[in-house]
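Only one protein chain is missing from this complex, and each of the others stays in its spot.
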């Protein structure tokens, strides 16, 4: 199994969720994160003090998927998350030796 | 070493923390996340516009543990986090080649 | 490639970001988390009910880096994040078989 | 109604032998009212102050009380609390106009008024309501709406006791019943009287007295609502908390307030609005109103300091929630007393409230093991009882109080502190019993029919999304 | 200005044959004013109430309206909304003193006043403004600043319609144009008159009438601003929403309010402040003011209950946003009516507002597919139209209304409901057309020059950081 972690632009979340659901993925876990990268942040002004904010709001989507589909899933996410503008994000793929579903105690691919 | 990531129902956090502490685990890192899965979300109504909210609040617990105890830990978490109802969550186990404790510079199992 | 996850004290974030930027790292992803560990939390008092809060605010920094630099990066982070007081945090290093840059579709080290 | 025709409505007050609210103005207002002559013209300053007071009581309720309560619950339930307060305020306001005012503030028996002013029949922009000075009246509409805000905030106070777990529908049905069978009669018992112009000599005074509510006739003192508002609501809250049961996880899981700045805004608006509540109860904008104002600010400030200092001394941390709670405790305790005591009495009552209410929400609640989510009983009921009793003490002219005013001789009468404290205790007891019983029956009926408690899933998920289909913070 | 010299300024009102605002006081105020004698001294109670009312309208705007709107947008845009309201309030206040008061409230033609009081020339702490009672005046400065708050809140209402996407600069330019060419003339048309003392016999009455604004002469009733404020602003908002286009993602992405407790605070402060708006429009602190007060609280309470109950029945969840929206709908609808109808009329108008505005923001908006972000059209314009029409109905003395007052005979005149409803409809039509046209031209001009809409990146990022360089929550 693979654990796919995608850092995307927040307004793309719904499309990404839809895309992976269409591939039969039944679950994802989502976290609000701050990204620092090539995409510029913005400046903020508080009573004359100007701050550069380098961090940009991003959304992290994590999915455990079966080895058979991970490439498809990565591709699908990349396709819908792409705007072509800087800051579109990254997808990381990690090997995932073991998964357990808490409710049933199932493990391995059945647990996803 | 293993990095265990458990997605659980938020109100189970205290019990989970207690359970792993009882096994001698000295640290965990916790993140608020949103989960999408078999568990249904709810609908929301704003001036006649009805939205389906598919995401459910979940808590992510991450623990780095020694190879010797990871199975025990996973089992303990699963036991206390289980309600038997849909949405109880998942536990992911990743291999963790290296750990470092910032304060002391220790690495490997000593650093956990 | 490696995925480095550093749990640090929040007020160290700027210095850590600066340190890894100095090493040529172009991106990081940051999450607010709650840490439980050797560092004591605090007590809270609400109308006579006293709660022990075991969780301490921490910041999680994630970076995908090339195999050639990961040790340098870990060291750099550890150096600037260290205060010598309990609660300085941990650094986890995971193997990262695959990375993809959404904007361009690049994969592997080029995508970082 | 046996009031003279020119004063087409009677008015509420506190007690027969009530102190003239502005001794300095008595010479002016003493002029015997020519009953068959032209109606008195309300003073525009009084009217301005009473309208200001009325909107202040609204400010106390929405947003004041709502935020005070809403900030204290968990974020998944904040909207449910705001909603309960908002809707109950609206509901009670409408009921007030339909039958509430008539049942509370027309002559009837000692417990209920009549249906003579259903739908405000006979009330218009020219009818008048009596004040506490002879010959001084205010427009009846202003009186109707001022008293209406009291009738609206009181049931809102109750919901804090069983916050985070009771069904919205059950709450509304309970309020309907409680408003009708507890608020209206207690208001009538305490505040209904014929007004000062009815007291001209011993005979008329006796007749007038016999028209008053039960506790009014008893001679109970309650300037702005210690019994009618706080004890009344506080005991209802306790009964509710006991009957619906504790929140899931109560005692084991931490349930800290989700937004203490909201609590602080709420407490501050309660304080600001309370000047309408207390000083408005004077019905006139005069020097005595200034005394009520001063008492209100003083008792509150002292109670806040005392509560905070005890926390600091005993627990090591003076908390914002403690300060806000102390303020509300002080406000509650000074409510029945504010027009009867001097500033030094107010200081004493405030200090006592800080100690006693802190004791009630920590020691007593812990001891009795009820889950009164937002301490309605500990603050409003206990604070109200304390205030009611101490009113009997500090109203004594020997302690700087105002004593009793004899409307016939137009002089302050001799004061018997022990006797008065006993009367006050009786009034407390009657209110506790009456409201407690009505609440018990009402909650029982609802439990047996539509049910009181939200389902476990609803409670876990939070009432906001489950019952109201909304999230507070998007 | 053809007013008698002693009353150095004229005053605004609602309609020629307006009901005396305090029938009970007429005997007192009837004494014919010796035109060449000493100027009347304003009653300090009236002045106190009018100053209170003025600050209440400010409370309605900042923070009230700002929070109500700010809580409803997404968190990335909340500051932009707060900022728009805050700055427009300031801008309009300054313009009001420079030329607004003069153009709206001096004699001129039927649509515009004159430049006689530019920079408040001739106004000082001794000049007076008429009320609705003969011989009763208030200080002109108080009148200037009271009316100034109306001129300031009205443009603020508009911005909700195109929140989250219009450029800050474009909004300010629009407001400058709209304030000048829509607000001022509509205020003049509806509210400018010579004051009651100008009506002594048929001849003077005819002359006085001919000085009034266009809709005033028509006989349109608008006590506190149904046409001038709500319809006027509501239609401008709709035009703006149509011309700037829908928000990115509208209809597909969820855009729930980011902070409903803020919305609730805002709605509550709107309600509390609205007593200044409505009751202040009575210009006197008397029994009639009490009626206006009662009407305002009643209509609002009923509208809230009705909106919430329909949601509950139809959708299963009574929402806090629904309750807050219902309250505002009730407030809007009672605004033109509050001084003309009885309490039962207020109940009816409130109930109608709850139904109709809910219909407008759900069914109608969905049908017509415009993106009025915060339902300025659905609540303010539709609610204002409903209120304006129903004022014609429930002002009828046969339905408990106040009817028309003949300032010459000093009696209530016969009332023709059908005729009045037609007049009301005309006033609605004129306002819709006038404000709609001004808005259309103004938005078009701005679009062609500096542009209306923020860039896509700005809109995605949020206006707060992109346009104002700030984040709401740190």
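A, B, C, D and E are the chain letters, set down in written order, and residue numbers restart from 1 in every chain.
In the analysis below, a residue touches a chain if its C-beta (ideal position, glycine included) is under 8 Å from a C-beta of that chain, and two chains touch if they have at least 3 such contacts.
Predicted, not measured: the structure shown is a model, and the values here were computed from it.
Student: For the chain omitted from this view, which of the shown chains does it touch?
Tutor: A, C, D, E
Student: In the whole complex, not just what's shown, which of E:58, E:130 or E:255 touches the removed chain?
Tutor: E:58
Student: Pick from E:108, E:139, E:195 or E:462: which residue touches the chain that isn't shown?
Tutor: Residue touching the absent chain, from the options given: E:139.
Student: Could you tell me which of E:39, E:122 or E:397 touches the chain that is not displayed?
Tutor: E:39
Student: Can you say which of D:271, D:340, D:370 or D:434 touches the chain missing from this structure?
Tutor: Answering carefully, the residue with contact to the hidden chain is D:271.
Student: Using the touch rule from the top, list residues of chain E that touch the missing partner.
Tutor: Contact residues on chain E toward the absent chain are 38-39, 41-49, 51-52, 54-55, 58-59, 62-63, 66-67, 70, 78-79, 82-83, 86-87, 89-91, 93-94, 97, 119-120, 124-128, 139-142, 144-145, 148, 168, 259, 262, 265, 467-474.
Student: What chain C residues would touch the chain not displayed?
Tutor: For chain C, the residues touching the absent chain are 11, 14, 42-46, 53.
Student: Under the stated touch rule, tell me which residues of chain D contact the chain that is not displayed.
Tutor: Counting only chain D, the missing chain is touched by 22-25, 27-28, 43-46, 48-49, 52, 56, 74-75, 256-261, 264-265, 268-269, 271-272, 275, 279, 284-291, 293-294, 297-298, 300-302, 304-305, 308, 315-321, 323-324, 327, 342-344, 347.
By our rule, only the chains that are shown with their structure count from here on.
Student: Could you name all chains that are in contact with chain B and with chain D at the same time?
Tutor: Joint contacts, listed by label: C, E.
Student: For chain A and chain E, what's the span in angstrom between their mean Cα positions?
Tutor: The separation of the two C-alpha centroids amounts to 49 Å.
Student: On a C-alpha centroid basis, what's the spacing between chain B and chain E, in Å?
Tutor: Chain B and chain E have C-alpha centres separated by 54 Å.
Student: Residue numbers in chain E touching 2 or more other chains?
Tutor: Residue numbers touching two or more other chains: 256-257, 315, 317, 319, 321.
Student: Touching two or more other chains, which residues of chain B qualify?
Tutor: As it turns out, chain B has residues touching two or more other chains at 31, 44-46, 53, 94-95.
Student: By the touch definition up top, name every chain pair that qualifies.
Tutor: A-B, A-C, A-E, B-C, B-D, B-E, C-D, D-E
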